[in-house]
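The structure under discussion appears below in the form of structure tokens.
With one protein chain held back, the other chains of the complex are shown just where they sit.
And now, subunit A:
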Amino acid sequence: MRPAIFPDLMQKQSIFQSKLLPYALVAPQLAIVLIFFYWPAAQAVIQSFLLQDAFGLSTSFVWFDNYLDLFKEPTYFEAIVRTFIFSFAIAVSSLSFALLLAVMADKPLRGGTLYRTLLIWPYAVAPPVVGVLWIFMLHPSLGVLARYLRAMGVDWNPLLNGDQAALLIILAAAWKQISYNFLFFLAGLQAIPKSVHEAAAIDGARPMRRFWTVTFPLLSPTIFFLLVVNIVYAFFDTFGIIDTMTRGGPGKATETLVYKVYSDGLLGGNLGGSAAQSVILMVIVILLTGIQFRFVERKVTY
């Protein structure tokens, strides 16, 4: 389903002849991409190698000093670790819950399409709205669920307790992603031929065993694909959730890499350091996308 990546393999035999028209047709997109994509990306890379003095009067080329400074800063290292923990927790919790639901919805049930409709709509809820909904539900002084937690003896206060704040972010972010994962799992399950299940059933495998030995391995390309998508989601799309719920706090307990770029940038000042942070994020995304592309090629031969 994904667009073919290597266009040279296929070419139209039948084409139009024109010298200028094709340039006119690509010009708008090319202009927008160059101005709003390549130019800022190049700026970030260049700036990450420069150091500006306190008054912004002179700049000097400092090689990798900005990067080294960044890694010497404990808060940056902590943000990296935190981002990976968040990503892993969000991906695993959202994927497993969505898989459970998809396996259930894959059975020939009455009302199957209704279930799908009722489960996929959170995809359309924007991250800041997700944040608002969840903080309202679990707000220490007015949240409805917080009331029950306190009644059960939990000292619940995510506005002061960093671990609880992190848990809140993970839950809210995983909640939003359930719908997306569910949809792709369901499609993956429906692509498995029924005959495979029947063969396993004839061999006498119980349903649970059938799931782990037959369905799960056949689903592994989908799982891997979704794992990467979920990590990218946790890296970037959680910004809105964090910003409306905790603003990276308490302390820096919920500050992810993207949030740190944003909040350091708001403070102004260190341009080079901020640019270096952006460049590191770019490298991470490029790596993740690369992994995903490799996987897609495998899916084609699979």
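Here is the rule we use: contacts are C-beta pairs under 8 Å (C-beta built on N, C-alpha and C of every residue); 3 or more make two chains touch, one makes a residue touch a chain; residues count from 1.
Going forward, contacts and distances are computed from a predicted model.
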(request) Just go with whichever of "ATP-binding cassette domain-containing protein", "Na+/H+ antiporter subunit C", "Peptidase M16" or "sn-glycerol-3-phosphate transport system permease protein UgpE" UniProt uses as the name of the absent chain. (result) "sn-glycerol-3-phosphate transport system permease protein UgpE"
(message) Given that one chain is not shown, which residue among A:72, A:107, A:194 or A:294 touches it?
(response) A:107
(message) One chain isn't shown here. Among A:44, A:95 or A:253, which residue touches it?
(response) A:44
(request) Determine which one of A:215, A:230, A:254 or A:274 touches the chain that has been left out. (result) A:274
(message) Using the touch definition from the top, which of A:162, A:250 or A:265 touches the missing chain?
(response) A:265
(request) Tell me where the left-out chain touches subunit A, residue by residue. (result) 1-5, 7-8, 10, 12-19, 21-23, 25-26, 28-30, 32-41, 43-44, 47, 97, 100-101, 104-105, 107, 109, 115-129, 132-137, 139, 141-144, 147, 175, 178-180, 183-184, 187, 207, 229, 236, 239-240, 243-244, 258, 261-262, 265, 274-275, 278, 281-282, 285-286, 289, 292
